[in-house]
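The complex appears here minus one protein chain, its other protein chains still in place.
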Amino acid sequence: MEESTVQSMEIAIRGVSKTFQDGTTALQPIDLQVAAGEVLVLLGPSGCGKSTLLRMIAGLEQPTAGRILIGDRDVTQLPPEKRGIGFVFQQYALFPTMTVEENIMFGMKLRKIGKQEQKAKLEELLALMNLTELRKRLPIQLSGGQQQRVAIARVLATDPMILLMDEPLTALDAKLKEHLRLELAQLFRKLHITTVYVTHDQTEAMAIADRIVVMNKGVIEQSGTPKEIYLKPKSSFVAQFVGQVNRLRAKVKTAERGNVLDLGFYQLPYKGESRAVADIDVFLRPEDVYLTQEAGFSARVQDVIFLGDHYRVIAESGGQKLVIDVGNDTLIHEGDQVQLEIREDKIIYA
Amino acid sequence: MKRMGVAVFVLPIFLLFAFFFLYPLIVLVVASFQRGGELTAGNYAQIITNPQYLHSLWNSLWLSLSVTLVALVLSAVLAFFLARHSFPGKTLYFTLLTFPISFPGVVVGFMIIILFGSTGILPMLSELLTGEKKLVFAYTIAGIFLAYLYFEIPRIVMTLYGAIKDFDQTLEEAARTIGATPWQAIRYVVLPTLYPIFLSAGALAFSTSMSAFGTAFTLANDFDILPILMYNEFTLNFNIEVASAIAVVIGLVCVGINLGYRVLVEKEGRS
Partner (left out) sequence: MQTAGKALVYVLVFLISALILSPLLFTVAGSFAVYWGADMYSAGVTLSWYAKVFEKFGHTIGFTLVLAFCTVLVNTVLGTMAGYWFYRWKSRWVFVLEELLSLPIAVPGIAIALALIQTYPAMRASGALMLVGHVIITFPLMFRTVLGTLRTKDFRTLDECAATLGAGPMYRFFHVIFPSIRGAILSGAVMVFMLSLGEFNMNFFLYTPLTVTLPIGLYEAYSTLRIELGSAYTTLFLAMAIPLMYLLHRLNQSSAFSRNGGV
């Protein structure tokens, strides 16, 4: 791509909310800033308002209140065709009566670009998305992955100032999804185009995002880099939605050298916010529990599931269930008594 | 702003619709309540009290009902037969059988004249065989009954055939493996599932028969059914108010049947 011609824009969402005609509130008032060239992923379960927010940025829905700016232009009242956006739909939405070429040319034809330039751009995009061989085919003659590549090429052809993607990989099967996820991540790095990407798949979000915004029930739960979201979730919802997690009951107790977290089967120095004696819930990722020889605490193995690259072990200690991931070369069996270790800095206080 | 765009395109259609459909219907209803410039329900009272009118109403109702029931049974047999058998030329056969859907009533009437008219095929055949001309009943109630069957059967078959063909045959096969005979499988598994289709086809057939005019008029232009009575009031007696009242009655029966079966099917669907 000629990166120079793509002028990336920032997006500002100011107090935008949405209540549908039937009275359901899809989105509480939201403020969000997307930097120029940033790939922002809206992550959340279905019905959390992420798609609604995306469709409002595109102009496919009208916000009930608030304003949306692309660059420094207020687009709140503009129809989608006047916003200079690119939108990739979950079901691809290829025009069934047009060939691959015609689909890609659709947006260019509307933009009064010179014939020569259109042609060059088409060839460039066909090559970029590996579609040159398929150029004369109709959408029904393409596989799901090919259709999605056409949909992306069609959007890029219009040199959009911002790119909006609504669960673009959800309709694909698992293997293809993984492959296209990597392709997309590489493409984004190459394009440097402001992108808002909606998904409910946290692995996808991790692979693609510069920044992830986790949403739930129409509000933003947390915004941060993939690492921050995974390692430092700010709420129990984020901790449980992103990745596998153990939820453990614990007591905070006062001791001589500062507070102590008592899990019942094990005690650790308390690192959470300062607080008095209390019952709390803490979270722990399966990969943050280690098998040891002597230290730590003892647990009983209830179940061992082989997952190829690792074992998932379900163990029990002091009445609490622990899910643990261990390497696939570990010798471990149902009914075993094992020694486990937890590091205090891996405990998630949300 | 978007909404305005829609309105600009749909408004002319609604205006035309109001001007040429709704308003004339209102005029019709208003006329049906008038007699000599006075507001009255007398026209409707007349339909119920005047023996000739009541007779027509009665004829229309029982003719439509009996034709609908007989046509439903015959069409079901034919539709099941077609859905469950395949033979060469079936598509052509099916196309020919359902072709009369496109006939105006006059042509349907003519078909019965060809079969049972005074120079019809069957009377001629009986004359040839017995020396006596029998079976000339095109211009009687029997002829009208057959004519109504003639336009109802293709319509009902058309509706039933698709549903029967789409019916999940594994259900029927399951019933057979449990020990049901083919008839029992149809009676206890297929029919209970398909009955909304029968209801819909029946409702449609009934209202088509109720409002049928050309068919009966071709065979006998003085037969006592509501549509012919309405026409005669309008053209022979110049009694537009009574004609309007009859039209309203026919219209209400048809629209009522249409709404009624849908409410019934919907209610069934919810429970």
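Every chain is named by a letter (A and B) in the order it is written, and numbering of its residues begins at 1.
Heads up, the rule we're going with is that contacts are C-beta pairs under 8 Å (C-beta built on N, C-alpha and C of every residue); 3 or more make two chains touch, one makes a residue touch a chain.
Every value quoted in this text rests on a predicted model; they were computed, and no experiment measured them.
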### Task
Could you tell which one of A:Gly49, A:Pro63 or A:Gly86 touches the chain left off the display?
A:Gly86
## Note on the structure
The missing chain sits against subunit B at residues 5-6, 9-10, 13-14, 16-17, 20-21, 23-25, 27-28, 31, 74, 77-78, 81, 91, 93, 95-115, 117, 119, 121, 124-125, 127-128, 146, 149-151, 153-155, 158-159, 162, 181-183, 204, 207-208, 210-215, 217-218, 227, 230-231, 234, 240, 243-244, 247-248, 250-251, 254-255, 258
### Query
What residue numbers in subunit A mark contact with the hidden partner chain?
21, 58-60, 79-87, 89, 91, 93, 95-98, 106-107, 110-111, 154-155, 158, 164
